[in-house]
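Working notes for the structure below.
A single protein chain has been omitted from the complex, and every remaining protein chain is retained in its original position.
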Amino acid sequence: MVKVKIIGATGYGGIGLIELLAGHPEAEITALVAREDVGRRVSEVYPHLEGFCDLPILDAADPRAAEAEADIVVFSTPDRVGMFEAGKVLARGAKALDFSGDFRFTTPEAYADYATRHGKDPKHAAPELLGKNAYGLAELHREAIKKAPVVGNPGCFACSCILGLAPAAKARLFEPTSVICDCKTGVSGAGKKLAAAHHFPARHENMNAYRLAGHQHVCEVERELGLQYGQDVRLTFTAQVVPLCRGIMSTLYAQLLAPLSEADAVALYKDFYKDAPFVRVYGPDAPIGTNCVSRTNFCDLVVSVDARTGRLRVVSYIDNLMKGQAGSALQNINLMAGLPETLGLMRSGLYP
Amino acid sequence: MVKVKIIGATGYGGIGLIELLAGHPEAEITALVAREDVGRRVSEVYPHLEGFCDLPILDAADPRAAEAEADIVVFSTPDRVGMFEAGKVLARGAKALDFSGDFRFTTPEAYADYATRHGKDPKHAAPELLGKNAYGLAELHREAIKKAPVVGNPGCFACSCILGLAPAAKARLFEPTSVICDCKTGVSGAGKKLAAAHHFPARHENMNAYRLAGHQHVCEVERELGLQYGQDVRLTFTAQVVPLCRGIMSTLYAQLLAPLSEADAVALYKDFYKDAPFVRVYGPDAPIGTNCVSRTNFCDLVVSVDARTGRLRVVSYIDNLMKGQAGSALQNINLMAGLPETLGLMRSGLYP
Amino acid sequence: MVKVKIIGATGYGGIGLIELLAGHPEAEITALVAREDVGRRVSEVYPHLEGFCDLPILDAADPRAAEAEADIVVFSTPDRVGMFEAGKVLARGAKALDFSGDFRFTTPEAYADYATRHGKDPKHAAPELLGKNAYGLAELHREAIKKAPVVGNPGCFACSCILGLAPAAKARLFEPTSVICDCKTGVSGAGKKLAAAHHFPARHENMNAYRLAGHQHVCEVERELGLQYGQDVRLTFTAQVVPLCRGIMSTLYAQLLAPLSEADAVALYKDFYKDAPFVRVYGPDAPIGTNCVSRTNFCDLVVSVDARTGRLRVVSYIDNLMKGQAGSALQNINLMAGLPETLGLMRSGLYP
Partner (left out) sequence: MVKVKIIGATGYGGIGLIELLAGHPEAEITALVAREDVGRRVSEVYPHLEGFCDLPILDAADPRAAEAEADIVVFSTPDRVGMFEAGKVLARGAKALDFSGDFRFTTPEAYADYATRHGKDPKHAAPELLGKNAYGLAELHREAIKKAPVVGNPGCFACSCILGLAPAAKARLFEPTSVICDCKTGVSGAGKKLAAAHHFPARHENMNAYRLAGHQHVCEVERELGLQYGQDVRLTFTAQVVPLCRGIMSTLYAQLLAPLSEADAVALYKDFYKDAPFVRVYGPDAPIGTNCVSRTNFCDLVVSVDARTGRLRVVSYIDNLMKGQAGSALQNINLMAGLPETLGLMRSGLYP
């Protein structure tokens, strides 16, 4: 029985993980820590959890929070929280899983580049842990995740882009500066924090691009694709929000270095992911949409080639709160705890 | 291991039951029969089922359909299909569960009344089975369902109304001709069949009442409430469709025969449902909405009293495709097969 | 050319009125006052107004706000703002139109009853104006509105309920304590203020009843229906929110005192509204939904009789931000300024 403590338990990421752990046969939640609604049962605030998780929400300073046993401490917190706490977690013999950018990079320089790009302090608070940590995308770093004391859960957009282009990068199919990631997310991708742009009446019949000047996920994607390619990859990234609750559709373009048939492209992708239980690969005629992955941990990839212009085009579909967050987190927890990767995650979606 | 065959497998009810059975530890689907997409794997047509159910869709006339073993045959079919088939199912030693109105009434007269009201042939095709059948609302007929060879799964609106007023009817709290059921359903309540009124652009920012002249669910509700009350109950019923996918919110009004405090009303409801694992009772301040029950088998009841006018008002929330259809069906299958009532159904919803 | 100044210009009501006045041939906006975004052009903040209204947003204390000429000053402000300002408006020779509850009642006692019910100070700040003011529902008070120096624009729910039952009340068709108003509103009815319950992800696939203990609109409806009936009317009111942006559907029930045919009910309603350009009356088979009135000033009424239970049932459809707010406001402005009632308002909706 793996014991899990969740810091930042009442954001979408935290609640999502509670839901998954409540149905997991080998995991137990030992404490929930958050800033809001302290002292109330989590199921009072989120009545859908009634009977599934009735733990109290504790303040970070509450002794019960510190004393709760944990094999894995999950930080579902913003940037620059987990980096100050992970060392203490390790000192107590536990492992840490962080949902922010804090442990997605394995050198202080890479972190600094990331932090600089979106206006944060470039100095990492626990540089001694960088290098020991793993990037928590199991499809690419399964073995590292099993061993690492600290894992950085991927960003949701990044997850969809990396899974969508990793096979082509690994095979060096495309010109490495030609990549365009046109990404669309449902509104839950922006989190639980209220914003005028996400007030129902303003969002309900609206879509828009945002943060055109630069998005924090670019670094993650360029770094991971570069690792696969063995050479720097450069890309243009556009973030767009559309009126769904859940779902990311990332449409990925890259200029092929040589002609490639659609059948060969699909075969290459299927081979790359043959041992990945949560990635499904399709050709351009399959009727795939975000509804095929909604509320599941799957990533569905639709691979096509625009022969007229010599471009590879991959449409990558995930649920931003599952494969893009809590689902990947549980996949990582399973690996970190030595459990089967799919435990508690093998649910089909519900239609419609 | 209970073996289940599904006739009408590709409607919302059929697919919903496939999803639930795919995650059920003690059930196995042995055959899928439908009219559309015959010969294709169900997961080709509904890719979210890939890896969860890959059975072929069979024509009703396909010998494999008839030969497939089954302990329970589910008819997820329109009115006047199951009534012609149920006898054969029983003759083979299996039980039948029907999703239509065919087995919701236990006398030919009650069936005729129901059929007449919505313009169907009043003559039941298997009158010899009426009386042996059970109305499949486990909260009211648990023991009968366990024993009955044929069970009629409730209508979705009816389920929400009956659960919402049964405790008050049983306690004879209200004037039996004073009941008003103001019911709102998400669009999936109208099924998978295409209709101009449910084309996305026409429905997306629209709501309306429909079939004002009379709704087939009235009979079910009046009959079941009358059974609880021990006297005829008469009600006005309004069906309305609102732009959600899933969810029913039924607001139920009844004139109290004597003053009643809100606390007493809530207590009476909690007591009535103390052994019902899928009904949760709340007072008027609980933050309940359809999202608390969405994609689950729960019915959440918010009980209030309008003291100024002496009215009981209960707001009943269900997921029309779960407690209103496939969820209740699995609850019935569990009971019919002698399994624990909650097996494979105790999932929390996912937020948001 | 009627000159209009808007106080509270950047809420939904204010913006809605700007949009309408920008397309009005005989009106001119002279100043916009608000608390937020002061100093910016309104079209910078609301780019859809670019080229239609580019006035700056002024602080209430800005001398330009006070000095701007106005024939009518509109208070699109919360309760207990307009009542302190209306006297000054009148002293300058202008008229006042208030969107809150401040001038919906014509005696201090009626105001006190209203204010008490929803926890506000029961003492009106300008009791000397009560009695001179008019309730701004043109269909019932056209002549009074033309003459009154102060008009209280109706609440959106109240508008739909009063229009839906006034003909039957006038004809004393129903038992006056038997009325039930089951009302559903799109989310814009809750205004522009951010709320967790109206964050897109939380609202998108959710509906719920709220404020079950009592709603401020009850007083307005009981008062106006009582005036038509000539006797006190008592009702149960339920407010519910559904995931549309715009639209109210109020389903209204009342126990008939004598049998009434549907045709007679429809005829009586058509006659009552024969001179009302914005009310359209239909029988139960017309395909009416909120989409028929969306973004227009119409109220569509679907009249039916449930003969089994002897109940009148009227479904009343409006756009909560048009007939329920800015549209009624312009209708009132037209009347107050001696212009044709329909000027600038006779637009069809856009489909779909």
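The first chain written gets the first letter, and so on, giving A, B and C; residue counts start at 1 in each chain.
Everything below uses one rule, namely that a contact is a pair of C-beta atoms (placed from the backbone, for glycine too) under 8 Å apart; a residue touches a chain by one contact, two chains touch by 3 or more.
Only a predicted model underlies this, so the values are computations on that prediction, with no experimental measurement involved.
> Looking at B:124, B:203, B:217 or B:347, which makes contact with the chain not pictured?
Checking the options B:124, B:203, B:217 or B:347, the one contacting the hidden chain is B:203.
> Looking at the full complex, which residue from A:24, A:48, A:192 or A:313 touches the chain that isn't shown here?
Going through A:24, A:48, A:192 or A:313 one by one, A:313 is the residue touching the chain not shown.
> Determine which one of C:19, C:262 or C:341 touches the chain that has been left out.
Only one of C:19, C:262 or C:341 touches the chain omitted from view, namely C:19.
> So one chain is hidden, and I want to know which residue out of A:48, A:184, A:217 or A:280 touches that hidden chain in the complete assembly.
Of these options, the touching residue for the absent chain is A:184.
> Which chain C residues touch the hidden chain?
12, 15-16, 19, 22-23, 46-53, 188, 192, 204-205, 245, 280, 282, 286-288, 291-296, 300, 347-352
> Using the touch rule from the top, list residues of chain A that touch the missing partner.
177, 180, 182, 184, 186, 197, 199, 201-202, 204-209, 212-213, 234-236, 238, 240, 242-247, 249, 251, 253, 284-285, 287-291, 294, 302, 304, 306, 308-309, 311, 313, 315, 317, 352
> By the contact definition given up top, give the residues of chain B that touch the hidden chain.
With respect to the unshown chain, the touching residues of chain B are 12, 186-188, 192, 194-196, 198-201, 203-205, 243-246.
By our rule, only the chains that are shown with their structure count from here on.
> Report the chain whose mean Cα position is at the greatest distance from that of chain A.
When every chain centre is compared against chain A, the largest gap points to C.
> Return the chain label for which the distance between chain Cα mean and whole-protein Cα mean is smallest.
Looking at where each chain's C-alpha mean falls, the closest to the middle is B.
> Could you tell me the distance, in whole angstrom, between the mean C-alpha positions of chain A and chain B?
37
> Find the geometric centre of each of chain B and chain C from their Cα atoms only, then give the gap between the two centres in Å, rounded to an integer.
Centre-to-centre distance between chain B and chain C: 39 Å.
> Between chain A and chain C, what's the gap in Å when you average each chain's C-alpha atoms?
Between these chains, centre-to-centre, one finds 46 Å.
> Scan chain A for residues touching two or more other chains and write them down.
Chain A, residues with two or more chain partners: 12, 188, 192, 204-205, 245.
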